[in-house]
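Note that one protein chain of the assembly has been removed; the remaining protein chains are unaltered in position.
Up next, chain A:
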């Protein structure tokens, strides 16, 4: 993955930048020592690393504004960072950039149950937003698997999803307002506790813009009353086709589970070795969860079981209590850990129309043979979001490159079948150079036109999302 060469003129200004930033921030909030900036050299796409020139940790919107104004005046690129769990390299620095971390801004500013909103500073972790309202019977719905670590700022930038978004939607569907600091330091309030935008839906385009339009410092989020209960069932099939058909039949029948998760055989085998959840060793395993009162759950699971049985499952197991429910989820939740235990892995994130599942799995199998690398699949089946995990060995020269080429081919296949390159992890640097597989140049120019308006100098996270060749002229202007 290429990154633009650092601008020597900016590197030469490091001392001045440190001094100017120190004038607006507390001493411990400006990190410039080379040993310490290493802490910010990568995110969860750790194959790529580069320490920034400086990292700053402002404590308020006003401080963020002051930092951005200085960087804007000095023409220094800024890479916003929250918890650094991006799998796409979204918060990867360049050597001439300032990392702007919001991790110190993690207060709850207001909870308003009657209006079903919470306002937080965006450095707050996803799980602790739910944590703040849990005792009063509420929760924040988007639940990325990284929710213990990842922060709302990153969730907004990536429009993150989770296992339960089939029912509750992703971040954009649960975001009501933001405080956005523009690259020139201007502070803008967009949206709030009211339900829809007054003019253009700027909030809609800010969410998912990967830190390229402004720095989000506060957010108003929709919170929901917790359902009375939830219960999963586990269904195993000996063919991907049949499992896919079962998912489609459940949806067509009008039952809307909160989650339908899918694991394929390689994934089941790996997690069984690792976590011993007692999964059947079959081709396709579904975990389907529904919510409501115990009686309501019985009714819904009754309908689902009836449909599932029509397709001849090799196993159908319903959780009878909380313990069994936890066991059913155990394997799925440890899937990534299990893979990490076997080998290095790369986690992909393409989406396909649900009906294309068997085809994409067949395609992946063929590619796996061609590249000589194993792939295992976990999959949000209700919404078609695939997570193929390609196993490779980082110590074997050439393996990473082979793995990336294999991954790119899988994503091309997703697009060919009517899907997209990324369902929830974002483009970052990882899928940047594949954007032209999904979009025509004109489509990308339209997206870049939005950045031109918000950040005319292209200083915010400039080397991400768009293929470098496509964004080159714009970035070149910034570098002058």
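What we mean here is this: contacts are C-beta pairs under 8 Å (C-beta built on N, C-alpha and C of every residue); 3 or more make two chains touch, one makes a residue touch a chain; residues count from 1.
By definition in this document, contacts and distances are computed from a predicted model.
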| item | value |
| --- | --- |
| "Putative spermidine/putrescine transport system permease protein", "VWFA domain-containing protein", "Xanthine dehydrogenase family protein subunit M" or "Glycolate oxidase FAD binding subunit" - which is the UniProt name of the missing chain | "Glycolate oxidase FAD binding subunit" |
| Contact partner of the left-out chain, one of A:271, A:422 or A:471 | A:422 |
| Contact partner of the left-out chain, one of A:227, A:280, A:340 or A:358 | A:227 |
| From A:58, A:80, A:208 or A:331, residue that would touch the chain that is not displayed | A:208 |
| Selected residue (touches chain absent from view) among A:81, A:231 or A:431 | A:431 |
| Absent-chain contact - pick from A:85, A:351 or A:471 | A:351 |
| For chain A, the residues touching the chain missing from this view | 112-116, 137, 158-159, 161, 165-166, 169-170, 172-173, 182, 186, 188-190, 192-205, 207-209, 225-228, 247-249, 251-256, 292-293, 295-296, 299-300, 351-355, 380, 383-385, 418-427, 431, 435, 438-440, 442-444, 446-447, 449-454, 465-466 |
